[in-house]
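One protein chain is absent from this view; the other protein chains keep their places.
Chain lettering (A, B, C and D) follows the sequence in which the chains are written, and residue indices restart at 1 in each chain.
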Amino acid sequence: AKPLVHAIPSDIASLDPADIRGQQDQEIGVNVYERLVQLKFTEQKDGTLMADPVEVVPQLAESWKVEGPVITFKLRPGVKFYPTGNPMTSEDVRYSFERLVRITGNGKNQAGIAGLFKAEQVEAVDPMTVKITFTDGTGVPTAVPVALTSMKFQQFAIIDSVEVKKHATAEDPWANTWLIKNLATTGPYYIANRTLGQQLELKAVPNHWSGKQPAFEDVILRITGNADLVSLIKGGVVDYAAEGLTGRQYDALAAAGFPVLHGETPSILRISMAMDKEPFIDARVRQAMLYAIPHDRILKTALAGRGKRQVCLYNPEDPTCANSYEKYKLDLAKAKALLQEAGKPSFSFDFWYSTALPYNSDIAIIIADSLKSIGVTANLKPTPALQLLDAIRARINGADQTMSGMYLNEAVIWLNDPSTMTNSTVASKAALSGVGNWARYSDPETDELHFKFRNSSDVAARTAAYKKIQAKAAEAAATINPLIMLGRTIVINPRITNITFSQDPYARYAYMKLK
Amino acid sequence: MLLGRMIFRRMLWVFPVAFGVVTLTFFMARVFNGDPTELYVPPEATDALRAQIRARLGLADPLPVQYVNYLWNLLRFDLGISFTTGQSVAADLWDRLPATLELGLVGLSLGIATGIPLGVIAAVYRERWPDFLVRGVTLGGMALPQFWVGLVLISIFFVSLRILPGPVGRLPIGVPLPAKITGFLMIDTLLAGDPALWWQAVRQLVLPALTLGFSTASPIARVTRSAMVEAMQSDYIRTAIAMGHGRRVVWFRYSLRNALLPVVTLIGGVAGHIFAGAVLLESIFSWPGLGQYALQSIERSDFAALQGFVIYASLLYVLAFLVVDLLYMFIDPRIRA
Amino acid sequence: MSFVNMSVGDAILQVRDLHKIFPVEGGRRLVAVDGVDLDVAAGETLALVGESGSGKSTVARCIVRLIEPSGGEVTIDGTAIVPLPTKRLAGIYRRIQMVFQDPNASLNPRMNVRQVLDEPLRLHLALSGAERAGRVRELVEMVGLTPAHLERYPHELSGGQRQRVGIARAIAVSPDIVILDEPTSSLDVSVRGQILGLLLDLQQRLGLAYLFISHDLQVVQHVADRVAVMYLGSIVETGPVADVFRDPRHPYTRALLSAAPVAQWGVKRTRVRLAGEIASAIDPPDACRLVGRCPMAQPSCSAGKPSLIDLGQAHAVACPVVVDRPT
Amino acid sequence: MSGVLLEVENYSGAFWSPTNELVPVLHQVSYRLKTGAMTAVVGETGSGKSLVALSIFGIQPAAFVCTSGRILYRDTDLLGIDEKEMRSLRGAEISMVFQDARAALNPVFTVGRQLADVYQLQHGGGRSAAMAKAIEALRQVSIPEPERRARQYPHEFSGGMAQRAMIAMAALTCRPSLLILDEPTTGLDVTIQSDIMELIVELSRQRGLTTCLITHDLGVVAEICDEVVVMNAGRVVETGTTEAIFTAPTETYTRRLLAASQLLEAAA
Partner (left out) sequence: MKIARLPLATLETSVVPSRARRKPKSYWALRIGIGILAFYIAVALLSLVWTPYDPLTPGIGDGYDAPSLAFPLGTDRLGADMLSRLMAGARYDLGISLTAVAIALTVGTTIGTFAGYYGGKVDIAILRGVEIFQAFPGLLFAMLVVQAVGAGITNVILVLSFVGIPDYLRLARAEIHAKRHWQYAEAARMVGNPPWRVAFRHLLPNSVGPVLAFTSINAAFSALVTASLGFLGLGLGPNTPEWGSMIARGQDGVMTGQWWVSFFPGLAIMGLTGSFYLLGDALSDITDPRRRQ
């Protein structure tokens, strides 16, 4: 059968779930590895599968029991690793999670969010039972609300400990170098063939434990670089593409009969304003900026109508979402009035954003154009990712003060829970919080509420607290003001169906089917 | 004997240049590109984690120590690990070299094979219509950005006419590479005894090679033309004609040989560029070569990869000119004196 | 040391034991000038003749320090030019000037005649603009051009006119001595005569001394008082023009004189032939430089380079063989 | 003297100037080269001596336009024949030696190879036979060690030696009836000049060549030529036997030229 061809912009850097480096690594990770739990999908009318934001279903774990900070997983029997054939045991789970906290990298971070900081927190009770005790950053066992949900993410993949240990060396005790290029997986696909920089070919694992074989025996991830995707899709050589296309190109492909699917996944465009520096010290000035954002124009011109206005600080499906930003509709008169009131009828500022995403520039240009009409000049500062990260970090740490003005970024809210984001971008900067607080937003009440209810199991009080926090943030208009929910747009070959949409913006080949 | 010494002296000079290039690259990358730690950490990482990674990357040392370490590693052909591919940079470059070389060689051969005859034609029909035609076309070849020509060719031959495959790299999608022997698909496919695969590889190569050929043929044709014009006005050509030699002998044997000298220099420079990866071209054709690698590492600030690539490209350039100089010594007896 | 090429009266230019060695490929040495002595008296013309590559121009260029001599002394009116720190050179160019062989190449294509002549005046003499303009006009008239030529650029002038400009430039700052490096060899025969006439005329009017370099023996006979014959970096014969031309002693001088055809019907020459081509000046052996080409060569010729032997009446020759065996 | 081998008849021509005008440079040039004689063409720089000679070969500069006249070689008008016929004459019937022989030889081929090429072209035969002939020719023009010299490149030759090689090529590897020499000794040393002139005289006597010597050295002319053509500013001023020209010139220009080259009344 014809393979499924997925166009990816660049090659995979690492196959090691504990050392994921980029989007591409994550995408491959969700397809070749499996985790204890997985997303719960429900089929939509158009044939796509939409993931539930919170609920998870068993995958490698057959069942689990939640007791406060402790979750005990019962593993699924009969699961074998490919190609070694080793059976999966609790030691594999323990080893996988230990790697996660031992290796410096992305996995460690994600584990921390889930409440996993030390290897000792994971315990192999018996070959088929694993007990995990979740804690907060200080080591105090806490019922982390996102602990279970987190387990569905690619970092928590279960790897073949027997095989991996064989490749460990003195310098590399966790066989990182080997796992970057090799798989030790239970997943539905294995890598049959790889040409660096060109393509990666997946084949379905024979006799998968689930007893189900994917519809596509063969999946090819093709690196297309800057090649023109429209021609490749129209030419029938690419079946699935989710990046590297502009709104216009989606429109054109849709017009040519190619299904263009848009899922409202929580990928949010937001702006922050440096509230400790002129011109954004005055809250009224910051509010004026929000009143001057032309959401409709951005949606229409830069995004070809795909996406919608976002009015919550958190995931809109999150019960803590309070629509606090609803009031900031385009209102130039009001914006002007606010500026007048603040005594700053006209000024200019630096408008920072990353060059990594093509529509960032378009959006920035449109915003700048709108601001021009209220007498404010935005100096666009498109910056390469690394320099931008450097500067952001320097500002957050207080090492360097050159950055000020406004900062536009895009973030995916993976977890349907307010605590992670609040901790990173709303709470004041401290050893364990505020690491992403570019605006240097600081509000004692917010901090207090956040730390008090962060891991609270009193759902109602917790929700109220975060709603409060959200309302305060909206009023201050400084940190991560949400503008647009970008969602995810995918174009596919008409022969394919059962596309998945989820918080993590990735394709899951095993679910896809031929029409 | 003297020639041998000249060659030797010329070759020795490669080392100081190489050293200069490496040093410059190192400091340029460090001074300009800032701290690559951010690439290795998740955005929400704690400061302690950052410090840990910085130490692991060897960035905690003072700059001179880093520099010495870098040189030392370089001597062992260790260019570091690329962040984006997770591979050693040396291995990456080595993996991607055949793709670039193959495209480069074909494109360059195409450029030479058309450029030189076109230049000769323009020179012998100087100031007449073939000359104007050649000059017009080559002017276009030089004035048009390569990426633009590539895009136009794709839209004509793939999108509109559908007679050539799309810009998906060296082989159609889903077709596995033959076993790597030389790395050149044109050769490996035949060695594997698979003429159908060979043909597929050829078809993939056509458009990028044409684009490359067009943009290399143009300067080659122009330089050939002016060198030929100059040679044909020389005393020795007048002698050759006066002795009764026919036109073809005069053009192709007596003039061209002399005219080739500047052409060789040009080809050396062009080859240096091409084999270092035609950056935009490879990117447009998703050609998995060094140019695309360089572009990706620039786009993602992949520190080690970029540095390794620049060193490679510069050395290649230096080597290309070494070859040109050596060729010169063989073509032009005057230099040997 | 014996300076046999003594001039009449006091020498205004004295060259003693001048050497110039060019390093060439492979660490070898090209001995272009190998111990040359010359004296030029005020108002006198000394001709330096010899074939291409014999080092005539190198001598001239060393004297005016366009290139650095490798050794020797040069004085002008008792003031040393060689050796002299480069910084103080500018001053000597008021005393000594040069006219170059190729009038085309010696004029800056982008300067008109006025600029060419004004430049030395401006750099050397403290004159007002008006005075300089007057002097420039005087100069062009002195060399037989008209003020109308002042605005012309070199390419708008004929070869002879260009050489006149070159001469005017050389005499602009009233030097005592002018070195003429083949001033007529790139000119047409018909123009050659005019330029030579001009030079003789200027010499008379301004009391100039000339060091006249040429390989045209006819010209030398016409203009020079004394002649020095050079071969491969050394002077092989020197003396009053009349004596040397009437009675050349050195085999090379004889060959040279007999090789020059005369533009007259019916004049038959008896040639003194030298074998082969001129030897190379690279790493020369310590021997007579003519050895190998000379029809009169003796075994002793290979044993050391002969120095000039005085024959009386200021005539000297660097060949013991011919001195011992007069013709 | 016997017949006329070549006759230039009312030959006129002009150059396209950069401003696209025709600037006439040759005006009705007429002269004859008698079979077996050595004719000198003299005159100042720019008088058109070379241009006429190049026209005989059909290798005049591209910007030159012939406006009238004929060049008859053995009763064929060389201006009227096509490129192919012209090529068959070059080297075989008419041959030419240029000034600055080092530049006139191709710098990237050995001297022997260039001579051999010409020999093969004119006489056919194998490569090694041609090379042997080339070496032989070099020997005949008194080049020492011709075997070694044949393997050398022009830049390794001195000017005089290169001119000998050039003469060997034009007069020996080709076997022409008419040899044109355009200032063959200008730029050479005085002693070498005499040697080369003697070689030329000897060869043309030996082979019964008709020779045309372009020069502005009247001394040489007086010594070796039979006939003289005096040119000035694109016109033939006077022609005649050498004796007549030197002893009884009729034209003032000729007289002036003679006087100048003898440095008579030079200051005038």
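We adopt the following convention: a residue touches a chain if its C-beta (ideal position, glycine included) is under 8 Å from a C-beta of that chain, and two chains touch if they have at least 3 such contacts.
Remember, predicted model here, so these are calculated numbers, not experimental data.
Residue A:Ala368 is the one among A:Ala124, A:Ala143 or A:Ala368 that touches the chain not shown. The residue touching the chain not shown here, chosen from A:Leu75, A:Ala252, A:Ile374 or A:Ala439, is A:Ala252. Those residues of chain B that touch the chain absent from the view are 16-17, 20-21, 24, 28, 32-33, 126-128, 135, 139-140, 142-145, 147-148, 151, 155, 159, 226, 233, 272-273, 276, 279-280, 294-295, 298-299, 301, 306, 310, 313-315, 317-318.
For chain C, the residues touching the chain absent from view are 61, 64, 66, 90, 93-94, 97-98, 100-102, 105-110, 119-120, 123-124, 155, 166, 169, 172-173. Annotation for chain A: contacts to the undisplayed chain at residues 228, 230-231, 234, 245-246, 248-249, 252, 297, 301-302, 355, 361-362, 364-366, 368-369, 380, 382-384, 387.
Definition applied: only the chains that are shown with their structure count from here on.
Set side by side, A-B and C-D show the greater C-beta contact count at A-B.
Between chain C and chain D the centroid-to-centroid distance comes to 33 Å (mean Cα coordinates, whole Å).
Chain centres here are Cα averages; for chain B and chain D they lie 50 Å apart.
Contacts with at least two other chains are made by residues 337 of chain B. By the touch criterion given at the top, residues 2-3, 5, 10-14, 21-22, 104-106, 108-110, 113, 180-181, 193, 195-199, 201, 218, 220, 222-228, 231-232, 234-235, 237-238, 356, 384-387, 389-390, 393, 397, 420, 424, 431-432, 435-436 of chain A touch chain B in their complex.
Residue ranges of chain B in contact with chain A, taken from their complex: 33-36, 38-47, 49-50, 52-53, 56, 82-87, 92, 95-96, 99, 151, 154-155, 158-159, 162, 165-174, 176-177, 282-286, 288-289, 292-293, 295-296, 299-301. Partner chain B is touched in their complex by these residues of chain D: 54, 57, 59, 62, 83, 87-92, 95-96, 98, 100, 103-109, 117-118, 121-122, 153, 155-156, 166, 169-170, 174.
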